[in-house]
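Let me give you the structure first, and then I'll get to my questions.
A selection of the complex's chains, in situ.
We call the chains A and B, going by the order they appear; numbering starts again at 1 in every chain.
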């Protein structure tokens, strides 16, 4: 019995006000349209559910994949293995898999990508994480420019691409080892920089902890940090910012 | 001798092409209008220089304070002590000081605050950091709504203010101890959440490290983290996002 049913019964006298109040109070969360609010939120924000594939049983993954594809007409999975891809491909031959970013997806055709996000990586070894960010943002409708291998130990390579970087609504800075890229970028652009430490490195890089600390301690303004290797999270937040920046343009 | 001078000399034959090239190459950074670019950037972005007062010598602080005030007509300092305030007040009696956030400022009158940022704090002890974020954002022209003492151990207090929180362009989540506020907020809003761990707590809170880890590990989407107690950094980035969101409204 949902809220409307209760109200109808009150209206027609089948239920007392006290009984109704009691019922409503007992189910404050499940009955009050939460699922709807949640659905509303998805529709409004345009962020469909994304699958974190790592460690998921193949059969189980296939089911989730199929359910979202049916609901949304497209589906995005991160950290998928080659064998997970091959398993899904048997049922959905149109599925795409990128061996570098470990992203698996079926994407709607002719998707328009708007606004602008720049994804920068310090080294070539950081590119898988950078691609996870870039492809996530693209799947969610952002236009993405990639600027790779611009680590601060060769600062001229970064400076040479400055104008492109500065033209974005949001910059994603992906770096392992010393992670100084975010600080340098933060001083060069006036848009938010989302820093992604990567687990690339050895020795005292501590699987990304060193880069994480560098980024969280940045002296530059406008930098915030996501988890180590969390390209997806950076691509998601960059899209939120990019959408805020472009939302009025659509109305015009 | 700046670039224009060199070019003029080339034009009028006072300097050979080779000599000019040599000179330009020798000073690629200082002469090429960097200062101007920097100034341009400030003007364009509207973020004047802010003073981190902690540990600064009073006389030195006063000089910087005076210089920025003269240039900008207003000035913002963070982490100022009572005695720094009293020292500055002797010269600038109009200076305002907030004992809670440790913000010292002279602000232009009738500043219009636009857009909307929500600053949430988990406990009352987190309010100083939350205020640093809120007042920074306000100084930079953002409209800020404060939602304090809504920690997750009393989730109904947070849920009761949900609509207000969801209406912002950006949410700042300030929390110490277990720092779970950011995760809950990330699941409830569809705008970027900037998480600020605070050093509030004792024992295994490790002066904010525990909250920092909680926030960086959040399972919710759209969360990024700044340094422990860095309310200023959160207020700055929230303003960047808020400006992106409202920039088109001004054009309409």
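Here is the rule we use: a contact is a pair of C-beta atoms (placed from the backbone, for glycine too) under 8 Å apart; a residue touches a chain by one contact, two chains touch by 3 or more.
Please read these numbers as outputs of a predicted model, since none were measured by experiment.
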{"item": "Identical protein chains across the whole complex (2 displayed)", "value": "8"}
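Here is the rule we go by: only the chains that are shown with their structure count from here on.
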{"item": "In the complex, chain A residues that touch chain B", "value": "41, 44-45, 47, 169-170, 190-192, 194-195, 212, 216-218, 221-227, 233-234, 236-237, 240-241, 244-249, 251-252"}
